[in-house]
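All protein chains but one are shown at their positions in the complex.
Up next is subunit A:
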Amino acid sequence: MSQTQMQTTSMAATAAAPTLEVRDLQTHFFTRAGVVKAVDGVSFTVGRGKVLGLVGESGSGKTVTGFSILGLVDAPGRIVGGDILFHGQNLAKLKEEEMRQLRGNRIAMIFQDPMMTLNPVLRVDTQMIETVLAHTKVSKEEARQRARDTLGMVGIPSPDERLKSYPHQFSGGMRQRVAIAIALLHRPELIVADEPTTALDVTIQAQILAEVQKLCAETGTAMIWITHDLSVVAGLADDIAVMYAGRVVERGAVSEVLDQPLHPYTHGLIGSVPSRNKRGEKLRQIPGMTPSLLSLPPGCAFRTRCPRAQEDCARDPALSELMPGRLARCFHPHLAAQGSAVRGAAAEGNPA
């Protein structure tokens, strides 16, 4: 089995492989109350210089997916199945020491709260130089140089002076830029960004998004952008994966998924976002609330809230390609054949 795996990975590597391929990832938490399947069969790929938007509501498992890629899942959580192929190398099977070589070097993470990344009692230069020296053999002076250049790259004015500051002397937006700069120090091939702009103001968020866009285009870094905000993903990402209750329920190119969602959950989520052309109208809300991962109904996890649910939804739908390049995990998707899926759906779903 390991041989076939090796073969497939080497084959994938030759054919201009994606930077990251996650296959059927399962991360479970073994708590006293039972097994929480926080991530239960998640698959996606991210190519060089591409941005994947990983979207979901709280508790959908999007953050745990990010943590699993970096090998940051702590007990009682554990990756129990699936592969995380980073340039063909399976991260799920790496030893901690090997993972440490990659983490912060070729794979980096940006967290929602920059105070989580930054040590409040160390100056920014100390923290950045430490990061540089952890993975490369350069002199301290060269490391400082690199730290300064990277700060400049993320748009921090007068980086020389700012290097000597402590994290609390920065504003929220600037602090997030420092965190991004630290993630960029080694020009990683993959960045996992977990809600990095959620806590920021609109104008500051736009500045950060602008920097991120520029960096991905210039350096070819692949990015996984974890967020609950569909609007940010719409403007930033190339591909989108929508998660619900630990599973990817829909995947595809951003414009296609947002224009014509296949899965009823994606459909409902888009309908929930207030937007220009729906002013004053009732929002198409999803009834009920996210189920507890401890007591998921068998079959499709969304069926209790789904307007299109039928008897066969009690079976487990597989993530299947319903249209070219479009995957969804649903027996009754909104297909174009049924005539202008997006508008017809509300009328169609209600009487059921």
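Simple rule for what comes next: a residue touches a chain if its C-beta (ideal position, glycine included) is under 8 Å from a C-beta of that chain, and two chains touch if they have at least 3 such contacts; residues count from 1.
By definition in this document, contacts and distances are computed from a predicted model.
Peer 1: Leaving aside the chains on screen, match the unshown one to its UniProt name from "Peptide ABC transporter ATP-binding protein", "Actinorhodin polyketide synthase acyl carrier protein", "Cytochrome c" or "Ferrous iron transport protein A".
Peer 2: For the chain missing from the view, the UniProt record says "Peptide ABC transporter ATP-binding protein".
Peer 1: Looking at the full complex, which residue from A:80, A:115 or A:234 touches the chain that isn't shown here?
Peer 2: Among A:80, A:115 or A:234, only A:234 touches the chain that is not shown.
Peer 1: Which candidate, A:270, A:293 or A:328, sits in contact with the chain we can't see?
Peer 2: Looking across A:270, A:293 or A:328, the contact with the absent chain belongs to A:270.
Peer 1: List every residue of subunit A that touches the chain not included in the displayed model.
Peer 2: 57-58, 171, 173-174, 201-207, 209-210, 213, 228-232, 234-236, 238, 254-255, 258, 268-280, 282-287, 289-290
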